[in-house]
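One protein chain omitted, others in place.
Chain nomenclature is as follows: A and B, assigned in order of appearance, with residue numbering initiated at 1 for each chain independently.
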Amino acid sequence: MELEQLLDFKWSIMTPEFIILGVATLLSILDLFMPKSMDRKILGWIGVAGIAAATVSLAGFIDEPVTSILFDTFRLDSFAKAFKFILLIGSLFVLLLAISFEKKDGLAEFAGEFYYLFLTALLGAMFMASSGDLITLFIGLELLTISSWVLVGVTKRNKKSNESAMKYVINGGISTAITLFGLSYIYGLTGTTNIKDMSGTLMTMGGSQNQLYLLAIAFFMTLVGLSFKLATAPFHMWAPDVYEGAPTPVTAFLSIVSKTAGFVIIVRIFVSIFGSVPATGAQDALPMLLHLQDYIGFLAGATMIIGNVIALRQRNIKRMFAYSSIAHAGYILVAFTSMSYFTFDAIWFYLLAYLFMNVGAFAIIQLVGAKAGSDDISAYAGLYRRAPILAVTFAVLILSLAGIPGTAGFIGKLNIFMGAFATEPAHYVLASILIATSVVSYFYYFGIMTQMFFRPAADDSKFNIPVALLVVLIGSVVGTIALGILPNIAFDFLHDNFMQFKDFLQ
Amino acid sequence: MENAWIIPLFPLLSFLFLLLFGKRFKESSAYVGMLLTFASLVYSLLVLFERFSSPTYKQEGVWLTIGDVQLTAGFEVNQLNALMLVIVSLVSFLVHTYSKGYMHGEERFPVFYAYLGLFTFAMLGLVLSPNLLQTYFFWELVGVGSFLLIGFYFYKDEAKAAAKKAFIMTRIGDVGLLIGMILLFWQVGSFEYDAIFAAVAAGEVAQGMITLTAILIFIGAVGKSGQFPLHTWLPDAMEGPTPVSALIHAATMVAAGVYLVAALFPLFTASDVALTTIAVIGAITAIFAASIGLVQTDIKRVLAYSTVSQLGYMMLALGSAGYVAGVFHLMTHAFFKALLFLAAGSVIHAVHTQNIEEMGGLWKKLRVTGPLFLIGTLAISGVPLFSGFFSKDEILIAAWEGGHPILFLLAVIAAFFTAFYMFRLFFMVFTGKSRSEMKNVHESPSLMTLPMIVLAVLAVVSGYVNTPWFGTFLGDWLVEGNEALGHGHVEGPAWIMIVATVVSLAGIYLSWLIYGKKSLSRNWLGAQTLYKVLYNKYYIDEFYSMTIVKVTKGFSHFLRYIDTYLVEGIVLGVTAFVQTLGRLGAKLQTGQVQTYSAVAFIGLAILMVIFALTGGYL
């Protein structure tokens, strides 16, 4: 391949990634030359500006037709664009949280690194969203994972943070091994790492029973391996410990950006590879993805039950939100299981809604946690009396997480719910588990509400909300309510610009 | 009518305004709330009058497009909506006014008014909704408002528990509603009431599906309207401030379930099974709650059980295809029950207790509240010429004509109970010896009595809009232009009215003998009962106390046991199960990273083994 040929590619479509990479590099250099005593917050704001710039440049490509560079190792299709928006907005909010995070437990020394590691993690996630080749997908995944490992353990003097980093690394390693094992089978069966070629080869393979069997085995290994990123059963158990130990902005990052990236890669791999293979030798047979959807459905159901039921027993709010985040991943898996006409819309919308409601909730958890010095649920007692607006904000976000009408969470659940009914045969069992576990979730969500509104406050001290945090709070509440009352904003955006993701496999 | 959408916005404005600036206004927040709800009331009245002369108005816009499915939002003014608008805004306005006096001196006064505004907004929005989805939105919002108001006295543990219980119990019903709604959507392709009715009328939906969805939706109504077996939250909800009980747990929110069934009436009439279910549940609830009401000693709990029982009546009416009877009773009940609650609040305000055993002889001290309470009691007991008489009569006729003689009998017995325990309440509170510790009893301020007077007038006259004697104006108007709703007035045998009268008078008389004149022992279950009865010269009274009363008393206790142990027991059992599951799950979460990986790996292995064994590839 000649140089001209390389330069022929339309590299400009990578502008958002280049911006993030550039800003990360810039931050690391600035961090090196800045005097030690200087406040690193300015670096955080530069990072925020960088993400904003990347978002704008991504918006500039919104009408760009499917473009691919170097045999799909990078491709910009509507799927990539739509989900990159979520990743970027999520990271933007998370970085704002990080700016206002109190630098303690040895974090002060690494304040600069703290900011740009978020950017490299985001970079990994963005590559995951826009790749048509397993190698890029995997490297993006690893970049995201390794950056997250460091971020989780960054508060070195906090024993819980150390412990959780260790757990995250070990579990992450195992999950990567399982994923790779699964992917290597698919590679072995097709002889290529390009997802499109894989799907083509598999479709025409006609496959002996034996090969299909192996492919299905690969399906399970990949699914379970990647479920680590989603924190769904059976790879969910790390989540509570890690969420509790990690610094709050990192927790928010794991539950929003990292989870979104997990869904992106799962949808990309499963829909394109397993969605096109006939489950039996016959050409007109059901695709393997649909053939095996009961297994995904089983995992989704188990995830919802585990997440919501164990959350009932938590006293630590970060642990509670860890289980709640497990449960929400389960809801999204329901959408993925049903593979209806709505699936892409439902997953995208739910992730967007989840982004808003969860980031706002973590902003408040960070604020209250720093003030009270503990994440125990009793720290929220009488919040309404101490800071009425903060309490109402939290209440709105919690109502949304619980899925009460008028909030984004409800529309998200409604979408998933309708999707589950829309297919033939309909997924009545899954839909009922979704509803039943949602009811269970009211107990713990309303436990927090009861604390805030119906308990006397321990002290009357007021809160001092930093600017960055205020931006997050306003953004998240406006997002939650706007998407709840006028969800068409999001759906119109999706339909006008992304054509139902029809170019997924082009 | 084109601008009817503005009606709910007034209270919303009140809510937002008081949330932001309430602290500055202190107790003058009340005027903000009153003014804005008054605006709603005026507008609702205008809409109602306009609706008399013009047809149903409906306006909608596309709200959400998912694929090729379009969901709409908008509002509709039909007869039922217009009537409900007036009921809700009127009661809300009166409660706003009343609370100015009742909540005087409360520290979080503006918050209370803000919550009231939120609730009124949700309730009015619910009433205006032209489709199921929008109804569901406001349905939930109403629940949230009720949650906040019940728990208003958050320093009381009972209030906290009651708020949570109310919210979660009604949510259980809502699950039914949601599932029914979505099933219906997939059958019909729309959430619109009109579209649903059209599809049902055209026979596009299978009969079994109609029954299933109708019953699921009815489950939602069961939760909201406190029908058996999801009724237990309603008496507990009495922990909230009394004006709230009047507004939410008497006149509006609990009536939402009845409203929902009424609004979807053509769907229900398409399935006999669903109708019968409603009628049976309604009748059971009516007699069940009424019999429990016989032995309660807390003034508000008596009223709460009577509310449950009256709601059962309405359901019975609807289930017997008595659309007009149900809606009519919904209206009259809203007035006299709100009156009773406000009057009870006035009593509590004066004597600072809710236990009726500790009251007595208040008639002379509360010269305004007393007669007003009496009017309410007469109305609910179904004494002729009061509003409750006419609406209850309609229900009894509907039940009889609907071909449910057993349910009719139950309704008659419940009517007897109602008259009995309501007058028991009245006599124990207002007659007899006045207690020494109740020296400083004062009548409530006029801010509180005026709303009661308005309601008392309505409790008397509102029955005359639909009577067999002076014309069935309301009924004719309600069903105008919609055959599916049945007839405006159903002619029933004349003896039903006589039976109803006799039964209610008998109940009052018995009550008077026991609690008013005290010629019968109050302690009718004790050993000395028999002894005292021998000295009693009224053979008929003896008969009552020996047979009916004793049996019913025992029955009542029996039912209360069921209530406490069986119904609550099931609820507790489910809770305990979920809790145990949670405990087991949390136990597995040892903190050992090896366990986590092991679980993941074993999970993978299990999936793969199951697949290998059942996948059919080997």
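FYI, contacts are C-beta pairs under 8 Å (C-beta built on N, C-alpha and C of every residue); 3 or more make two chains touch, one makes a residue touch a chain.
Here is the rule we use: contacts and distances are computed from a predicted model.
S.K.: One chain isn't displayed here; going by UniProt, is it "K+/H+ antiporter subunit F", "Integral membrane protein", "NADH-quinone oxidoreductase subunit J" or "ABC transporter"?
M.R.: From the listed options "K+/H+ antiporter subunit F", "Integral membrane protein", "NADH-quinone oxidoreductase subunit J" or "ABC transporter", the omitted chain resolves to "NADH-quinone oxidoreductase subunit J".
S.K.: Counting contacts across the entire complex, name the shown chains the missing chain touches.
M.R.: Within the full complex, the chain not displayed touches A, B.
S.K.: Decide which residue listed in A:Ser78, A:Gln211 or A:Ser258 touches the omitted chain of the complex.
M.R.: Candidates A:Ser78, A:Gln211 or A:Ser258; residue touching the omitted chain: A:Gln211.
S.K.: Since one chain isn't shown, list which residues of subunit A touch it in the complete complex.
M.R.: 1, 6, 21, 28, 69-71, 73-74, 106, 108-110, 113, 117, 120, 123-124, 127, 133, 135-136, 138-140, 142-143, 146-147, 149-150, 153-154, 156-157, 165, 188-189, 191, 208, 210-211, 213-214, 217
S.K.: Mind listing the subunit B residues that contact the chain we can't see here?
M.R.: Touch with the absent chain occurs at residues 592, 594-595, 598, 601-602, 604-606, 608-609, 611-612, 618.
Convention: only the chains that are shown with their structure count from here on.
S.K.: Please report how many Å separate the Cα centroid of subunit A from that of subunit B, as a whole number.
M.R.: 43
S.K.: What residues of subunit A sit close enough to touch subunit B in their complex?
M.R.: Contact set of subunit A toward subunit B: 166-167, 170-171, 174-175, 178, 209-210, 212-213, 216-217, 220-221, 224, 227-228, 233-235, 237-238, 240-241, 292, 295, 299, 305-306, 309-314, 341-342, 345, 388, 392, 399, 404-406, 410-411, 415, 417-418, 421-422, 426, 431-432, 435-436, 439-440, 442-443, 446, 450, 453-456, 486-488, 491-492, 495.
S.K.: Over in the complex, which subunit B residues touch subunit A? Could you list them?
M.R.: The touching residues are 19, 62-67, 136-141, 144, 147-148, 151, 154-155, 159-160, 163-164, 167-168, 171-172, 175, 178-179, 182-183, 185-186, 578-579, 581-583, 585-586, 588-589, 591, 593, 595-597, 599-604, 607-608, 610-612, 615, 617-618.
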